[in-house]
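Here's a structure for you.
Not every chain is included here, but those present sit where they belong.
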Amino acid sequence: MSRFDTISFLTDYGTTDEFVGVVHSVIRQLSPEVRVIDITHEIPAHDVRHGGLTLARAAQYLAPGVVLAVVDPGVATARKAIAVEVGDGESILVGPDNGLLAPAVAMVGGATRAVEITNPEFQLAAPGPTFAGRDVFGPAAAHLCNGIDLLELGPEIDPATLTPGMMPITRIEDGNLVAEVLWTDRFGNLQLNVDPEEISALGDRVELRFDGRARTGVRHHTYAAIPTGEVGLVVDSYGLMSIAFDRNSAADELGIGTGDEVILAGIGDEARSLGVVTPVTLKEKP
Amino acid sequence: MSRFDTISFLTDYGTTDEFVGVVHSVIRQLSPEVRVIDITHEIPAHDVRHGGLTLARAAQYLAPGVVLAVVDPGVATARKAIAVEVGDGESILVGPDNGLLAPAVAMVGGATRAVEITNPEFQLAAPGPTFAGRDVFGPAAAHLCNGIDLLELGPEIDPATLTPGMMPITRIEDGNLVAEVLWTDRFGNLQLNVDPEEISALGDRVELRFDGRARTGVRHHTYAAIPTGEVGLVVDSYGLMSIAFDRNSAADELGIGTGDEVILAGIGDEARSLGVVTPVTLKEKP
């Protein structure tokens, strides 16, 4: 009887090579009944922060089970391979200890236990050391589904010693909110690290300053409600503010993207301004 | 006991973000045994016609069950979320009422019932309204697989009131056939909205006029039979005429693509010409 029946799988492997299929195949042979759900494999190569934020957005929607995440520029070096238990065993995240798992772990309430994956009994012997998804992480995920105890994978480590994730936070400067683009999605919408409540004092029209320019952003409930050519400010599907155009890419229209700074300021003679900062979180499911 | 065990899934979500994986995860939790088959998620963003034609091509090959299709530029506006039953319950198509589902519904014999999806009991509460695949359509598909009645999703609506799909039709002008490229496939083959019988009177050599130029297209049974550099006219795998090169992209060679007009004309002094138009259909499985 298996303990977990679902592995949620995220990497920067891309799908042009056989990497993803090979990991699926390895898992299929070790734990035949488990279902593997691909979250995405198009994390930009080696971009740990991007992978961590993507995993955090997905985290609360994932099926309980094992989360297998590999964005691993330090493969085969001294960086640890880890398995992190959350929710007192509801799920276990498996991946490199480089900050990739941290935002998702925080998102679902923090780690309850963690181990370093070292036991060769649960790894594939390999002709070369550079494909840990196939040889280390994938097998660990499969064996966890089969019911081996977390502590069989290797020595327990203090979750507090794990590499933290980097989550940019907003700050107030001169009554304005200095924010950052967390994510440019497929449609060109720009997710900011801004909770709607952080800018409620600014009203429905907000000055957006970026890259030496300024545009007026107007709050709307849906993308389609944004008038053509206008810059919209929409609460996105994760509960964060996003800059959007109707049926057009805000990233292309404005020429900015992930990691860029955006300052949100009040508009008018008696311009509204901001006093306090609320820490940003990806909103949990109500 | 589930009613349906397969969901066929098509969107314009792309696979670089977590959207597709999150919908899979939501379905996995609501209806654990159902198998989700990805048709494609690379419909160009917001391109409802493209999505509708892709779904229509696939329709007759899909497993009976639920078809979940989301290309939805009007997400969270007044556009209806709908579920359309076909074949007296053999399958149910779920998606936005914007013409996306219409060509596939027509392809498989038309709607037998339809409802607007409104019942919040079968939706996820969400931190923002812009991800209906996750919050509305995906859950509806999963619950239908679990056996809830179509009418539990919301009020019944007359299928005749649904937004129709747009299918460009050919016309005769001066004895020539004015056609359109329906689809440029991965290999650069250009599918026309032309049934082979429509041009049988023109013989095996046909003048193709497009973009102010003309080329001679020659009928062949296979791509590989087209001599190098020659423009081939091949009955494609859906039974429509396509313009093709052997091991080369016709789209690249000719510089045309989806939506472009192509005129098919007779060749020779006593040029053959056309008198009647037969309506085009994607050919059904024999």
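Letters A and B mark the chains as written, and numbering starts fresh at 1 in each.
Operating definition for what follows: a contact is a pair of C-beta atoms (placed from the backbone, for glycine too) under 8 Å apart; a residue touches a chain by one contact, two chains touch by 3 or more.
Here the structure is a predicted model, which is why all the values come from computation and not from measurement.
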item: Complete-assembly copy number [criterion: all chains share one sequence; 2 shown]; value: 3
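Note that only the chains that are shown with their structure count from here on.
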item: Centroid distance [mean C-alpha coordinates] between subunit B and subunit A, Å; value: 33
item: Contact footprint of subunit A on subunit B as seen in their complex; value: 12-22, 24-26, 28-29, 32, 45-46, 73-77, 124-131, 134-135
item: Residues of subunit A that touch subunit B when the two form their complex; value: 5-6, 8, 10, 15, 35, 37-42, 54-55, 57-58, 61-63, 185-187, 221-225, 234-240, 246-247, 283-286
